[in-house]
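One structure coming up, written as structure tokens, with questions to follow.
Left out: one protein chain. Kept in place: all the others.
Now for subunit A:
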């Protein structure tokens, strides 16, 4: 019933807002492919615009695949972390012959999500310096009790457990971001590893991570693949590089990474925003790489709130009608782009990303006009409610970013506070209800691990117990009881990807106290909740249908035979 109401609500919203992207327009489906780094945001956005009748198909098959498909003309847009034209493994990724421009879509931090426990308790406050991260992912640091890790973590006694680095097996923007950083900051170690893996040095940036057989590395396809692998309960000792949102989604912690100022920081929205103040954006409008990023300033950003592996993700949009791209598609794509550059940015933080600053939103909106068929983006940028915007053009999010506490300083004993998806949701127990009730529907690891949050809230200061002992069901009950006693306003969400991320949303808030009010209401919420209540029914219906499919045909045929015999 709520679902039936959704169009009306959407219509009312449209009427009241009046600035909805091209209301009452007819849209045609648009297809895209690419990055899984930013796919959590893209998936949320494209679900949001469904209410306007836009159908955006997106396959998160990896940045390299997205760029290649765009080049081959099989998709209308691609999303990628790195631009065309980079040299990878001695081969230059040539730009496509069709016209195209880049447009930033969202910022985020490449996080190091890990699964580690000590004495049955999950470790949630690991800190790593750049050298150690490089050492882990180049196979020189192989055990969690390595003195280099102990030096970063004076408050932790880590076991003599093997470190299992989980890397991407497909061509990926996450790998490209990570290897760009390693090549820039720890070139020697990276080149040594690369050479051992049979690549020519200097290795530089690469999209496909080289692995050496027998080193104990695990390679999995896609961000979902690596995050899903680390999030499997049994895979203790694993660590991977993946966008922060995947850690929130799966409920696992991320390592705080040491920045230039000597502080260990988490890739929260505000820390990423601070870090990216150091990014150098190509502002030469004539350059084919207009708006692309040079991140070396981010790596060396001296602000102590900087997350060093912050970066922007880009959409590649066509500027000419060829390869099946029509003005009608351009119209839809333009409307979608105006949506995510403006309104969509509000959700970035909740999802585990960081919103774009005003200059990039403005530049992006200008780029929208270059898409054939797109309406000129007559978006009132002041109404975007982007948390980074301010009257004087400075980045509010970065300006108000909380300073890291002294326990995050290098050499000091580390903070106890859990990170990433393992952090307890602040106060609002309704969130854990969301996680808890979701468990029975059995969305793989999400439900169970989401409950970790619930467990944490319950036991307080014992972050590990939930995650390491319970399974999905017990977690679920945890969550429900919590919800029963709590205020339980239920941000409960059912939509596969969005659900857990929304549940994890306030986690981001916990680290940026004061920013919590920024958590925006989402127009899609009604639909999300409704699908949550429908799903048990749908499951039952599907089961019945299945049983009917199996049982009815033989019964009918037997009945028919019996009748024949009688006759």
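Basically, contacts are C-beta pairs under 8 Å (C-beta built on N, C-alpha and C of every residue); 3 or more make two chains touch, one makes a residue touch a chain; residues count from 1.
Rule of thumb we're sticking to: contacts and distances are computed from a predicted model.
K.L.:
Looking at what's absent rather than what's present, what does UniProt name the missing chain, "Acyclic terpene utilisation N-terminal domain-containing protein", "ABC transmembrane type-2 domain-containing protein", "3-isopropylmalate dehydratase small subunit" or "Phosphate transport system permease protein"?
P.N.:
Looking only at the record, the undisplayed chain corresponds to "Phosphate transport system permease protein".
K.L.:
Decide which residue listed in A:225, A:330, A:344 or A:404 touches the omitted chain of the complex.
P.N.:
Missing-chain contact among the listed residues: A:225.
K.L.:
So one chain is hidden, and I want to know which residue out of A:53, A:89, A:187 or A:288 touches that hidden chain in the complete assembly.
P.N.:
If we include the chain that is not displayed, A:89 is the one touching it.
K.L.:
Decide which residue listed in A:35, A:48, A:61 or A:310 touches the omitted chain of the complex.
P.N.:
Per the contact definition at the top, the residue touching the missing chain is A:61.
K.L.:
With respect to the chain omitted from the figure, which of A:199, A:249 or A:417 is a touching residue?
P.N.:
A:199
K.L.:
Need a quick check: the contact residues on subunit A for the chain that isn't drawn.
P.N.:
Residue positions of subunit A that touch the missing chain: 61-62, 64-65, 67-69, 89-91, 159-162, 164, 169-171, 198-200, 207-208, 211, 213-214, 216-221, 225, 228-229, 232-238, 444-445, 546, 549-551, 553-554, 557-558.
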